[in-house]
Every structure is written in structure tokens, then in C-alpha cells.
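Take this structure first; my questions come after.
Heads up, one of the protein chains got dropped from this complex, but the rest are sitting where they should.
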Amino acid sequence: MADHPDVDVHALLAHTCPAGATDSITDVDGVEVGQTTVTDGREIHSGVTAVVPRQLDESRKSLPCNVFVGNGHGKLIGATQISELGDLETPIVLTSTLSAFRAADALVTWMLRRPGHEATISLNPVVGECNDGWLSDIRTRPVREEHVLAALDNATGSRPEEGAVGAGTGMRALGFKGGIGTASRAGGDHVVGVLVQTNFSGTLTIRGRAIEPPAAAEQSDHLEAQGNSCMIVVATDAPVDARQLGRMARRAVYAMGRLGADYRHGSGDYAIAFSSAEPTAAPPDPTLDALFTATIEATEAAILHSLLQARTTTGRAGRTAYGLTAADLAASPASAGPRSNPGRTRRGW
Amino acid sequence: MADHPDVDVHALLAHTCPAGATDSITDVDGVEVGQTTVTDGREIHSGVTAVVPRQLDESRKSLPCNVFVGNGHGKLIGATQISELGDLETPIVLTSTLSAFRAADALVTWMLRRPGHEATISLNPVVGECNDGWLSDIRTRPVREEHVLAALDNATGSRPEEGAVGAGTGMRALGFKGGIGTASRAGGDHVVGVLVQTNFSGTLTIRGRAIEPPAAAEQSDHLEAQGNSCMIVVATDAPVDARQLGRMARRAVYAMGRLGADYRHGSGDYAIAFSSAEPTAAPPDPTLDALFTATIEATEAAILHSLLQARTTTGRAGRTAYGLTAADLAASPASAGPRSNPGRTRRGW
Amino acid sequence: MADHPDVDVHALLAHTCPAGATDSITDVDGVEVGQTTVTDGREIHSGVTAVVPRQLDESRKSLPCNVFVGNGHGKLIGATQISELGDLETPIVLTSTLSAFRAADALVTWMLRRPGHEATISLNPVVGECNDGWLSDIRTRPVREEHVLAALDNATGSRPEEGAVGAGTGMRALGFKGGIGTASRAGGDHVVGVLVQTNFSGTLTIRGRAIEPPAAAEQSDHLEAQGNSCMIVVATDAPVDARQLGRMARRAVYAMGRLGADYRHGSGDYAIAFSSAEPTAAPPDPTLDALFTATIEATEAAILHSLLQARTTTGRAGRTAYGLTAADLAASPASAGPRSNPGRTRRGW
Partner (left out) sequence: MADHPDVDVHALLAHTCPAGATDSITDVDGVEVGQTTVTDGREIHSGVTAVVPRQLDESRKSLPCNVFVGNGHGKLIGATQISELGDLETPIVLTSTLSAFRAADALVTWMLRRPGHEATISLNPVVGECNDGWLSDIRTRPVREEHVLAALDNATGSRPEEGAVGAGTGMRALGFKGGIGTASRAGGDHVVGVLVQTNFSGTLTIRGRAIEPPAAAEQSDHLEAQGNSCMIVVATDAPVDARQLGRMARRAVYAMGRLGADYRHGSGDYAIAFSSAEPTAAPPDPTLDALFTATIEATEAAILHSLLQARTTTGRAGRTAYGLTAADLAASPASAGPRSNPGRTRRGW
């Protein structure tokens, strides 16, 4: 896991909320993650990441949940029912765009086999996706039922692997190789865990410095925007209700801008937030500020983790996405002048 | 098609907008419908209905479109992208709840094979569903890729078959056998066509008279509500934009109440509206009233058509859904007294 | 109150939920109503109706609340904050469109003077409106601060007066004189109370029979649609949360169609729902069906009450809105044939 042992993300990002025990979404009690990487090392770079709330295995059929659609250019399966009923009935599966529908079908397969679901005749599978078509032959829909079942079955409460793994295998973000990232932050007495699938455009910006991959200029289609997106899963053990989870989900999308997201037309930016807590009277909204800050910081950290852990990958048509290195981050701040696109007219003072 | 040659739905419902040439969604230029019925006559009563705008076959990649979620207890695949971008990229496929995801996958298969889609790496397939689990063994997910491809391939501009056919095969609505229904109404110089998949609860009410199936009392689980829903597809040749289509979609859901829908918790009530017209400056909103009335009347008629055309069907576990007959409608109005649930307290005057 | 002592609305509408003790929104514990009628008997027919939850007077600063915008052609002040925070901080004031803003200012005046608000520096006053410009000289904005303060101050838990009173003074609905109406229905162990300000278009339809005012044809601008609307206030003592109140609010708007609303472009149709219960864990959504039915029936009854209680009124420019009479309702059903707008094409069977 330690590709960059010398990067202290918490300090680098000037975060104020303490990280959780493993700085991962699995710090939220009962939340597990499983992944399947689907790749041939050449034309196929795809996979599945599943966030599995163990609470759904037991006596509860659903958890409080909500969605925020930051930019709806994406295919989040299950969104309308979550918005209406405010609950999550299944694990959340992330995968590749064109494979999302068979992944949802596989999630139904998995659910129907679960104890307690012998008579179930309706389910709302939740599947998010980003487009790995730049690095992977997405039209072949390489993610099949067995890959989804494996990810669901191998979920554990350990800190998940990050970077070019599972649904992150074929991702690019902010000019670099993207992928799966996770982090957690304490918000008052509770913890907020985030897992992201990063595939969005923009210019990576750390402490005001724009960081671009060294060889970007060599690839003519480097900036191709089609299908880029960001899926954000937010989990908490705070007993917030669905409306409040919607407010948290908004902040997760807002946090993308802190590292340089440009929120382009083609980017399907979604956040799904759920609570693992037993239902009770919801806390007063003014107390949510601690959870909001934790959500923002955990999202920002998870995004940066996804980049730091993703190795340089060469895929379809010989295209290469470059992994972000500690050296990139450590480059002299002296080079951090404003970029050279002067405005047509300067402000007069 | 003529199960009930002596029922004049237009007069019965006191409609004011003229019906289109075939009183069908296919009256909208370029809109075609294809269906596949999937049944073994005993345990399986399912299928697929596809609404195929021919315009998508030609030079246009999308049509103006919007969605209204009347009650989001359903799984409308594609909803968030339609809301964001206001467009429809694929035909609209209707099917059975648990089969919706593989139907979406099949729709992707079909689209990727279309001329002009050789390089497509992102698509937003639109699939709606209702739950046929009362009459059909829904857990087997009997709708497979070949059924969806067949429905898409056999779409024609002829008036579609109604009732227990295609995605309507296993439906029940308002106490009777439900299914697919369609109708059209003129709204000013334009036509509004509607196709419905009816599976919703309530008491069928015609001209103030509640109509219940004769043998309903014999089935203990007759009123079981789980999974009932209504999917409504609205098409028009008016050059309305996506926002305006959203306003039309709302009226389609509002129209359900005219025949007795009770809008229960478990009913996923959705309308998808699209325009086949070439994009132009949208008409002023005050001119929409003619289209609103046409939408309401076409939806009401389509719902009643779905009932009138659906034959009595016996399915899973020997359950029977009774077809509405002309005789049911013709029963003496003298029997139409108020139902006998007197209020605890009467109004004092 | 007993203009029509011989009309049994509950039976006429075939309702299934028992009415509450007074068949009024004040059946919800702690909910009070106050009204001020502002009229000169000729050019001015306006006023204020205030729904005052007494719970806000005591230790609680807000109640769970939500809004449904059925057709947003209206000016519901306070809507966005209710949607975000899911709460109601002030009474709900209804009035005339162009006077809504000074009414909101007056509501702020009233709140700032309340005990416990000595240091308040932010408030979200909630004011709804319908347009009385057909019967009243709306441009003079005759509703002033003292009228609003009086309505708030004179609120009581008695059954409120209905018809052409308060904010209902200048209303028209479904072709007749409209106004304020109220009703309540039991939903399981709880009560749902509704108060409406009816000003919407359509054709009054009772038991399938269209009812039109006798002299309507004499007024050339009878059908003028500008500014018509319906404001619906839903109160309950069920401990539902804001999301669930939003679901109830939807059903209130859906209920308008049962009496013949045509949901036109120009009609601002809104429902605001709040709960007077102490916050607790919200009930499971499947249990809401009883509350949904109660909401639909209470809304339908309140609308009909508003018509039955409204006296014929002659106002601005000599225009007359006709009060609905018991005789109108009792007219022979034999006259209830379909209206004579035959479709261009009949259905072929």
C-alpha cells in the first residue's frame, strides 16, 4: 500500500479533522470493500469495486441513504428510488460505464441468494460507473457476473487497496492515472469514510501549484473529455437521516474542486451517502457542520490517495496514463508561478 | 385488437381533444413500437415493450427528453442523465423489475451495433419497469437479451397490440388485468402520443362509479401492493424543449388519478416525455395548455385501453387477474352509490 | 357554517377514512387558524388566512416540514429553506399574489415580537398566494401589515370559517366561487388536516358529472386563466420526517385532479406539509399509505368545502363568481352524458 511512504496527505492538505484508524471507508463500523480487477494488461483495464455495509446482512433490509447529482452525465442505477425512499437496499457497486447494467444484474443475482431474500421480488441495486474507454476496450463489456460476485464475496473490513485496482483499473483523473481511493475523517464523535472512483478532468492543484504529468504533451488526445466522471461513496456511523445525508453528499461533490476539478459537461459527478447507524431521532442540522467538514476533507484525501497509489498504466492503443509520484508533489514551489494565459484585458488596478 | 368494439373510450371519458389517426403513440411521426411476450402460460408472464423513435436512426444522436418521478419507488434506468442533459439517446425499453438491468445491457448491445455507433463508448440506455411478480416467477428473470433485441428489431409504426402483451404480460392495475395501452390526442397543431405499462393500485372509477372485478374477494392476496407501478411514455411532435417536456410528464402522472389511482407508497410512477421535432426555439409556455390537456387525456385513454384489451390471465400459484369487460363498464349506474365506509363523524350540515 | 346542511361530502365523495372531530385542520393538535377579510364589497376582495402551529410558541423553534411544487407558477416564499432544512419556523400565511411580500414582511414583524425571539436575526417566513385579480383590484395591494398581524393574533383552535373569507375572499375555482376550505381525515392512529386556498381552473366533476355554473356563458372572460393557483396546507400529528412529509405533500396536489383540476400552465399548485409531533425515529415508509389516503381524501373534501361555503360574489368590473349550491350537486344524474366534443377519429372497436 505504501507507494509513497513520505507523503503526509493530511499535512499536505492542511486538514483539520483527525483521520480514522485506517484512514479508510472501512473505519465506519460494518462497512466492507471487495474488488475484482479485470485486465489483460493490454487492451482491457477494467474491474469492480463493491462497498458492502455488513448491516444489510443482518436484520435490517435497508440503511438511510441519499444521492447528490453534481453533474448528471452518468448512469447511477438506483438513484430515483434512493431519492424517494431515502434508503439503500444493496451494496454499492462501482464499475465501467458500459458494464454497469450487467453489473446491476449480477448484484441482483447476489442479493437473491442472500439469507432472508428467499421471497424477495423487488430490489433496487445501486451501481455507479466511470468511463474507462480511454485505456480499455470498453465496448467489449469485459466485466461479467462472476467478477461482480467475486468482489461482493471477497469484501472485508480491511483497508482496501487503492489506485489502479477494481473499478479504478482504467481510470484517469486530473491528468494522471486515477483509480480507487479512500480516506476517513472524524466529525465530532462520529467518523465519515469516503471511497472514490476518480476519472475526472481538471488540473491537479496542490497548495496553489498546478501539477501536470511530464509527458502529457506527447499524447494528442490527452485531454479528451468524453465519459470522465467521479463516483463518491460516503459512509458514516452518525445517526443522520436521508435528508441530512443528502446534504453531506453535496459537500463531497463540492470537495472535488479543492484539488482542481473543472466540473466539465462530460463529467458524471455523483455522491452517494449512507449511514450505518440504527435509526433514531436525527441530530439537529446545526450539528452537521463537523460532519460536513469531515466529508469534505475525507473526499479530498481519498481523491489524492487514488492518484498517489495508481501506477503508470499503458492500455488501449498504446495510451499511457502517468502515475502521480511523490517527486511530482515535492517539486520546487519556486516553479509555481501563474500559468501564462494572460487575460485579454487586465483589471485596472 | 377489437375486444370491445362497442366501447367508445373517447366519449366515455368525455374527452375534448380529438384522437390521432390511430389513437396510438405511433401517431407521432417516426415513433415505432416493438414487443416480445415471454410466457410459458403458467409460471412465467413477462416480456418487453420498446418505444423506438426512428429519428435516432438517422442523423440525430439524441432527442429532447425529460422525466417526472411521481413516486420514485421504481428503477428507471437512465433518469439522472436525462434530467441533466435533457435528452434521450436510445429507445425506451419497458420490462419486468428484476429483468430491467439485463434489458438495459441488451439495449446497449443493440445500440453498439447500429450504424453510426462504431466508435461509441458511452450510452445512456433508458429502461423502465413494473413488477410482474404476482402473476410471474419474477426471480427467474426470464427476459433475456434475445427478447429485448427482438422487440427492438420488430418495432414498426403500426398501432401496437395492447393488453397482456410485451411488458404488459404480467401486469395488474386498478384491480383488473393491466398491461400495455396506448392512445393519442391532438394538442393544437401537434399530436401527443402515450404508451403506458399499467400495474398500479386503486379502484377503477369511471364516471364516478367504482368498478371492481367480480371475483376479487376470492383471492386473499388480491390487494397485495408490493411492486406495483406505472410507466408512462409520452411522445410529441411539438418542438418543446426538455424543461417543457418535464411539465408535460408531470401531467401524465397527474392523469392517473382520474381513473382511480391511489398513488400508494409502493407504486413507482414515472413519466418519460420526448419530442421528435427538430430543435428550434421553444414555444412560449402559455401555449402549452393544449399539449397539457392532450397529455392528460391521452394518458387516461391509454390506461383504460390497457385494461380493456387485457384478457383474464391465470399465472403463478394459480392467481388470476381478471380482464375488464365492456359489460363491467355498461353495468347499471343505479348501483353507483357511495361506498359504505361512513366517516366517524359526519360534517354537521 | 352550515350553508348546505344537506350535503354529506364524505358520502358524496365515497371517502373511506373517517373525518376528524371537526373535519378541519384544527383537528391536528395545536394547529390554529386566523383570518382577516379585506374587502370594500366592490373593487377589493382580498384577505389573509394564517395557519399557526401553537407548538412554535413554546419550546420548539421549528417543526418538520416539506413542500411539493406541483406547478411552480407561483411565489411560495420560504420554499428553498424548507426543502433544505426540512423545517418550518413560522406560521404559514396565505394571501393575494401581489400582497404576498408585504405579508411576509408583516409575518417577520410578528415573529420578532414573540417571546423567545428577542435576539433572532434570521427567519424564514412562509407565505403562499393565489391571484385574486379577477374579482379584486390586486394592483393596489390592499393587504397591509395590520391585516396580517390580526389574522395571526386572532388564530384559534376552532373550526375556521370557509369560503369567501380571509385569503379566500377573491378566489375562483373550477368555474365557481372558490375560497378557503378545510377538512380532516384519520390515517391509522393519526389525523391529517388540510386547509386549501382554491383558485384553480378545470371543470368541477362530481361522480363523473361535469357541473358548470349556470351563468358562466354570459361572462366573456370567465375562463381567463391568468394567475390561478391552489395552495394546500397539510398538517398531521404523525411523527413523520421531512422526506415523508414531502411524499404526503405530493398526494395533496395529486388529489386536485379528483374534482376536475386541469393543471394548467398558469396554475401555481403547491402543497406544504408539516408535523406537529415531537421528533422521534420516523415510521417505516410502508406504513405511510394510511396517511397518503387520508391526505388525498382530506384535500378533496377541503376543496369541495371551499366551493360549497363560498357565496356568490360580485367584484371588480362587475364580474361575478357563482357560489356552488346544494342544488347544483343534486341535479339529476340523467343529465350526465359525455360532453359533446367528439374525437376526430373514433377508436376502431
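Chains here go by letter, A, B and C, matching the order in which they are written, and residues are numbered from 1 within each.
Rule of thumb we're sticking to: a contact is a pair of C-beta atoms (placed from the backbone, for glycine too) under 8 Å apart; a residue touches a chain by one contact, two chains touch by 3 or more.
All of these numbers come straight from a predicted model, not from anything done at the bench.
**Q** List the displayed chains that the omitted chain touches in the full complex.
**A** A, B, C
**Q** In the full complex, which of A:Cys65, A:Ala155, A:Leu288 or A:Leu324 touches the chain missing from this view?
**A** Only one listed residue reaches the unshown chain, and that is A:Leu288.
**Q** Among A:Ala255, A:Leu307 or A:Leu324, which residue is in contact with the omitted chain in the full complex?
**A** Considering the complete complex, A:Ala255 is the one touching the chain left out.
**Q** Against the chain that's been left off, what residues of subunit A make contact? List them.
**A** With respect to the unshown chain, the touching residues of subunit A are 1-23, 70-71, 186, 205-210, 225, 247, 250-251, 253-258, 262-266, 285-286, 288-289, 292-293, 296, 305, 333, 336, 338-339, 341-349.
**Q** If the missing chain were put back, which residues of subunit B would it touch?
**A** Answer for subunit B: residues 84-86, 241-243, 247, 279-282, 285 touch the chain left out.
**Q** In terms of residues, what is the contact footprint of the unshown chain on subunit C?
**A** Those residues of subunit C that touch the unshown chain are 69, 71-81, 83-85, 97-98, 101-102, 104-105, 108, 112, 120-125, 131, 133, 138-139, 141, 226-227, 268, 270.
Definition applied: only the chains that are shown with their structure count from here on.
**Q** Work out the mean Cα position per chain and let me know which chain is farthest from subunit C.
**A** It is A.
**Q** Report the inter-chain centroid distance for subunit A and subunit B in whole angstrom, where each centroid is the mean of the CA atoms.
**A** Averaging C-alpha atoms per chain gives centres 36 Å apart.
**Q** Could you state the distance in Å from the CA-based centre of subunit A to that of subunit C?
**A** That gives a centre separation of 45 Å.
**Q** Quick check on subunit C: which residues sit in contact with 2+ other chains?
**A** Expected reply: 247, 285.
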